[in-house]
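Just one protein chain is left out here, and the rest sit where they should.
Per-chain residue numbering starts at 1, and chain names A, B and C are given in the order in which the chains are listed.
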């Protein structure tokens, strides 16, 4: 197969796009003509090591059913728990685990802990839920989690006591971020005690910010609902003179939802994310840009991720330190920007109308859209196979569109963030036409 | 980074799943424990060739904006055409090309040909449409193609005459299958004449069956709408004694829509696709399976891709050769199965009720869903950059979740089909619980 | 209050609209200037009869909770059954009856019969379902009927035996058309036996064709989904030269869905309904109109109710009498028109493309939209109050936007049909611009 691309001739004209060839300047980069993508990304660990005497390149174990399994299905008791905020697709994960463990592997004792890790702490007194296929048959059409959820850690020793006492040997944890660290602590305590209990995490984070995982379930649904808010903001903005629509989207440390929503609904003119700092005031600040945009087009739509511009908030907060309840509200970049833009445009004498939309809870509680259902179901299936094969201390991931096994330890080293010089952010710049940097 | 996964011990118990370790038996395979996925799939052609003196591994050129471009935007005239059946996202592709060619590159002469390749044939008399950003600003919310479309080839020489006469130097073709072959013929004729006209295809096929392209735009939206039909079929089936819901989905040569829809809406009990032949009659045929399923569960939902079971239709047709108009209808596997199942259940004395749903046109004409919009827009952007850099005879693709350049010639060698032993189909077997083979 | 409308002067110019002032010519009528609508439509039967010594004008009993009830909730056993085809909102009716009978009235024995009237026939052996609030809490989000349904009558004596034997004293029948006649027969048999069993019908007909009932539940949802089919047909039609989109909608005897969908999605150019016969051939036939429309606008969207043009089908069928299975298919006006239009346009040398859409099962099985949920829930509540007060032999209706009690006997005299000279059909003519009559 010859994958060479014909060319009309040598490209000699400098591109009018404003990208960079320098790494580290926070400006999205051009793609070099020599950049290529491997055709075959699969490896066989045996061949590599044996045949070539070479070191195995950095690679993930591939997910999927193994010919031999570790646990005897007829004797196995499985446990599962959902932690942290709601996210579309949790019920699909629960459903797939319960139905396929039961109907494919023949596991008949499946226990759900209620209300997150708190469900493993006897002192909270949450009774467990024994799960079977009939009980979960229709739950994928509803948002939320039939197990309930809660935030925050619990005593690791007590939780492992509970698993041990109940005879649970395969424990699925559905959660991201703090939950992943909790799962790792449980795994380590289990190892310390020398128990044969497998711990498998299915990463759940609506922000899509788990390291070594290309995409998490619920993310795409979140983007779908976010764009309804963007459409509303756009409709409102266009309906008045100098209308400004401001949409606050989720994304504490990573701007994936904001960036993807802006690409999916190209009426967005400006995206602000945590990964790229920005200035509001001054010649090359956001306010100046906004005034110019209104002057030229008569309206503007701005999307801001909740974690963007935290430095600006700190300044504002410190000057208002005395008002305790006020501080909490100011820490919200959406409300802060809403007021700051209003004031800035007033100061500049721009008669305008600003509409502010925050669709967060509408997003978190939605049922999974079809593609997320498919994805969550495949992810749960991969987790099930990994657990049945005796793997532990891992989460299931997606890498180059393939399901993989990832050690929890490596995934909790940091959060995944958008590369300001990479493909995704460059597309956002191209789509919105916004300047790569504001005053930095 | 250490990507080794901890294990509780050696897996020794044979898996109860019914997969295979043999290639070529059409039964989905287990994943070997040694299977791994490369962490880094990017290559630099320069380094590889220069540094290592080794052969460049099989790889695609990566898509994206280049630092140097080939065409002078101020003098360039761009043309575009949409061919074949409707597909969600066509208008998003047109919109992105027009707006970003104009606003990012500064190309101001962009011409749309009407009604497919016929629009390049003067004899049909379709006037062209001069496109500008304002004209296309809102079109992405509507299904269809603002340029219109048509099927079938036109005279290649005449089409190249038109491009030459109109001074079009960058020509975007939105279409798949036959259209790709048309684009290749145009590219070859251009090369023969020594013209400097770039031909870039943006693959459009609702069946997702273009070789060397992981996913095509519109596919995901198609799956979303398909599952509404599946839900309806399931609701109808459950509402009566021995209810059978039969849904016919698109997929002439590849069962991607049927397989993905069944994974996304797990109420499906049986998926029939073109890639895997099946028997209806006999001990291990579909009818026997259906009767057992009804006996056990009281209802069943079957999804059939339009290209499945063509061998069965040929038998049926030849025996009914005399009835001209009847033949046409029998060539439809959906209607054929509907009648065949009805008859088979009657013959077996199973009192039942069958509801048949064919949502094809509802799918093709839908607007793109948010993820497809994002995808179509990125694809169009990649095509634009490829064209501006002087590349030609290529289509833009997706490979391991990265946008790539693919020579049209290689993509038209065959159609992409589902691997009966691969990950996707294995997931379908796991999800539906259906037997891997019917009577073969 | 003075409800006189100011006028600029006397209207003297003949209207250019093509309506009629003649009753009986099947052409929609103008509204006379003297036509008025009563402000107050409520009556008090006592006052009327006592105070005025005048006859009570024709009026319905108003629905709603009474101060005194007939049945003792603590001893009452309630039964319910759903019959006929699926319709959006059935589960909402069941849910409201069960929850409010239980939680508001304190009725704790509520029995659901499975699979329609067949569930009251012991020979079918369908076990009953004892219903309680928890069981029905989430069912309103799903289409279909949790009780299941079936078509066709059963032995009235046997059904009343079942009610009597089970001690059911309040029996809710959810169904229209044939079901209403069944409910009436049950009511008469109960009366004949002198039993104290109340029979209350909640009219369910997706066609909205129950006499003396302004609107039935599910109808609005049906229209909503129908217009998705119309949008698809319009998108397809516009995408090709002389594209024709043909949508077949439900409506055996009444064209309400077709008429309302055309008003809601004004891309429809022609609506054909059972109430108004039409000619296809000839100077003022449908084909001539279609050719002119294509010539002028390049595309056309036609909506046909399933019961329209039955006279045309009879002609066609009689000439093909020999082909038994073929006849069934020809009786479908949608497929008949599809083929007839194709042929007619071909005969006239009009190069065209026709797309045919029949969304019937997608409509019947959908969950109720919000307004239908509200409506179905109010209707069920009205039925509950009527039953608890000891009323019987009635159905709950809507009249001038108010819930009413209607004797089943009066509602089964005929089917409700669209008045070709009334407000609804006149609006359709105005919206589509179609001629009032085709060749009659």
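In this text, a residue touches a chain if its C-beta (ideal position, glycine included) is under 8 Å from a C-beta of that chain, and two chains touch if they have at least 3 such contacts.
What you are looking at is a predicted structure, and each value in this text was computed from that prediction instead of being measured.
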Missing chain: touched chains present in the view: A, B, C
Residue, one of C:41, C:158 or C:292, that touches the chain absent here: C:41
Missing-chain contacts mapped onto subunit A: 86, 115, 142-145, 148-150, 228-229, 231-233, 235-236, 238-241, 326, 355-357, 359, 361-362, 364-366
Touching residues (missing chain, whole complex) on subunit B: 138, 141-142
Interface with the undisplayed chain - residues on subunit C: 1-17, 19, 21, 30-47, 56-73, 95-96, 99-100, 103-106, 140, 187, 191, 196-198, 214, 220, 223-224, 227, 260-261, 263-266, 369-371, 373-374, 377-378, 381, 385-386, 388-394, 399-407, 410, 423, 426-427, 430-431, 433
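The criterion applied here is as follows: only the chains that are shown with their structure count from here on.
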Chain separated most widely from subunit C, comparing mean CA positions: A
Mean-CA-position distance for subunit C and subunit B (Å): 40
Centre-of-Cα separation between subunit B and subunit A, whole angstrom: 27
Subunit A, residues touching no fewer than two other chains: none
